[in-house]
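Here the complex is missing a single protein chain, while all its other protein chains stay put.
Chain IDs A and B follow the sequence of writing; residue 1 opens each chain.
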Amino acid sequence: KAAKADSTTVHEAAAPVDLTSLKRIKRELVAPPFVHEHEQIAPGGPRIVEFEMKIIEKEIEVDRGAYLQGMTFDGSIPGPMMVVHEGDYVELTLINPPENMLQHNIDFHAATGALGGGALTLVNPGEKTVLRFKATRPGTFVYHCAPGGPMIPWHVASGMAGTIMVLPREGLSDHNGDPVKYDRVYYIGENEFYIPKDENGDYIRYEDVGESYPDTLEVMNGLIPSHVVFNGKVGALTGENAMKAKQGEKVLFVHSQANRDTRPHLIGGHGDLVWEAGKFNNVPDRDLETWFIRGGSAGAALYEFLQPGVYAYVNHNLIEAVNLGATAHVVVEGE
Amino acid sequence: KAAKADSTTVHEAAAPVDLTSLKRIKRELVAPPFVHEHEQIAPGGPRIVEFEMKIIEKEIEVDRGAYLQGMTFDGSIPGPMMVVHEGDYVELTLINPPENMLQHNIDFHAATGALGGGALTLVNPGEKTVLRFKATRPGTFVYHCAPGGPMIPWHVASGMAGTIMVLPREGLSDHNGDPVKYDRVYYIGENEFYIPKDENGDYIRYEDVGESYPDTLEVMNGLIPSHVVFNGKVGALTGENAMKAKQGEKVLFVHSQANRDTRPHLIGGHGDLVWEAGKFNNVPDRDLETWFIRGGSAGAALYEFLQPGVYAYVNHNLIEAVNLGATAHVVVEGE
Partner (left out) sequence: KAAKADSTTVHEAAAPVDLTSLKRIKRELVAPPFVHEHEQIAPGGPRIVEFEMKIIEKEIEVDRGAYLQGMTFDGSIPGPMMVVHEGDYVELTLINPPENMLQHNIDFHAATGALGGGALTLVNPGEKTVLRFKATRPGTFVYHCAPGGPMIPWHVASGMAGTIMVLPREGLSDHNGDPVKYDRVYYIGENEFYIPKDENGDYIRYEDVGESYPDTLEVMNGLIPSHVVFNGKVGALTGENAMKAKQGEKVLFVHSQANRDTRPHLIGGHGDLVWEAGKFNNVPDRDLETWFIRGGSAGAALYEFLQPGVYAYVNHNLIEAVNLGATAHVVVEGE
């Protein structure tokens, strides 16, 4: 059994520095595809940006009759998106409530050293921990649970992954280096699930997360998922839950996949400016029909909606999009 | 049953504009890997470029003893490549002849709005439709059938995909922005098929396309294809059907995969200039050994053949290339 974490100590990914002079701001995280309030251009010098997330283990019906023993950051799959600026400090309080069964932690791909924070944040049920790191590189970066050994892929494949966006202090810029602003941002977290079936081909529903492990492991190791979804379940971003935009708006779509490659595509639209690998120091690609998110990364695509209507946003492996679940809708209002 | 499409109306993907002053030109499509006649540098102002394609459902022997209930644009897998210039209008007449069994449509990744034209072009057997859209972005773009729901991946996996190349009006340019011309262009459409097997491991041959659906769907949903081919069947571009070139020629290879990632490689050659994501406003990569085509996209690679001989052009997953079928040959004449 792991030692009780000291909930009042801040664990630093990298050498500690004196931060007493920095301003603090607390951000309230919101469930994806929405993103908490934030400025695109940093209003002044670096700050300490405080976030809090509660880990919640819960069963989720990811498709009709298909139940996942899910593990979540803050109750949603994917975990909420955080936004800070380059040079800011991220200070996350991570809570593992006593009703959970498992140890968890958090590895930020945006952090440097200490396994991205994973080495500092392992928390048992009933514990919490505080991690602070400096966001030194601008871009979209995955975070995920990585509690060691085979727990790592299992926790990620159970839903424990999200994204942090580290904006350049002056905001985004285009292929010419000219500033570019988004009118709206959506965060699409793609996950693949490996839900076991019984001998009749019916999905097995488990009593608890521990019971689900052995069968799930076997399916995972075959590398073929049963479901590929956006926002944690089939249809989470369609119908009443479709993303909304207005004609003429520039919408930034941040897309993460923490474990498996994917290829987003906006039917009827394009990627005007695409940071495929998600890092804003690189020149964005233009005009893309489809972009590629490397498994274990988050990318970003900006599109100005020229026409009103209903757009489908898909993983353009169309089997995965239509039959396994990776389809969202964007409803664009206009005259 | 869908309403009878009005075969005399032109459906516009985007708001209609007055085009009466534009010149028209009719292009006769040819079967891949060949490409219809075209200018690399646009001869004057924007034109309306007319194309016509007939949808043909037919059984195809994709490998010895392996039969696909195929669906095709204009009788070939992939569908023919179209070439226009940025600023031109594409005007496609799409015919679904009465002998077909299924509804079809066309979604152009090059078009803006209306699901890429998919929302405007659904045609029953015995109907035709006309779609017009402005080609506003330079690059190679997939088009494919997308008749709704699970029909989408099935029609694509049955062969209904092709490519349109939208050239910059001044032709292509290299990594320095200097103009570059190709001496020859080939279009390689890669498709993966999911042909079901019986309990003895023999491919099942179906009476008609409808009968093939349930088993095919099951194989598709497992995401592992039985065949990965260029130009619709194993060996379609080898032996007598090998592509030809001359030593010293610059050959543009356009490569599409509408559903699944692939990684073209020219054995003994390279990609001198590669637009991996296919969009000509981006700086091409140089010297590539292997390039990556995101599932649901088309890319382009230019190579000047320095040596005569027989080159193999493959998907460099070598199992897919050799055992599942994704191999072509280029015979290069020289002294």
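Here, a residue touches a chain if its C-beta (ideal position, glycine included) is under 8 Å from a C-beta of that chain, and two chains touch if they have at least 3 such contacts.
Computed from a prediction, not measured in an experiment: that's the story for all the values here.
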Considering the complete complex, of A:9, A:241 or A:281, the missing chain is touched by A:281
The one of A:47, A:85 or A:109 in touch with the missing chain is A:109
Positions on subunit A contacted by the hidden chain, ascending: 13-15, 107, 109-116, 118-119, 137-139, 141-142, 146, 149-150, 152-153, 156-157, 217, 220-224, 258-261, 277-279, 281-283, 292, 294-298
Against the hidden chain, subunit B presents residues 224, 261, 263, 265, 267-270, 276, 283, 285-292, 306-307, 309, 311-312, 316-324
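Throughout what follows, only the chains that are shown with their structure count from here on.
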CA centroid of subunit A to CA centroid of subunit B, Å: 33
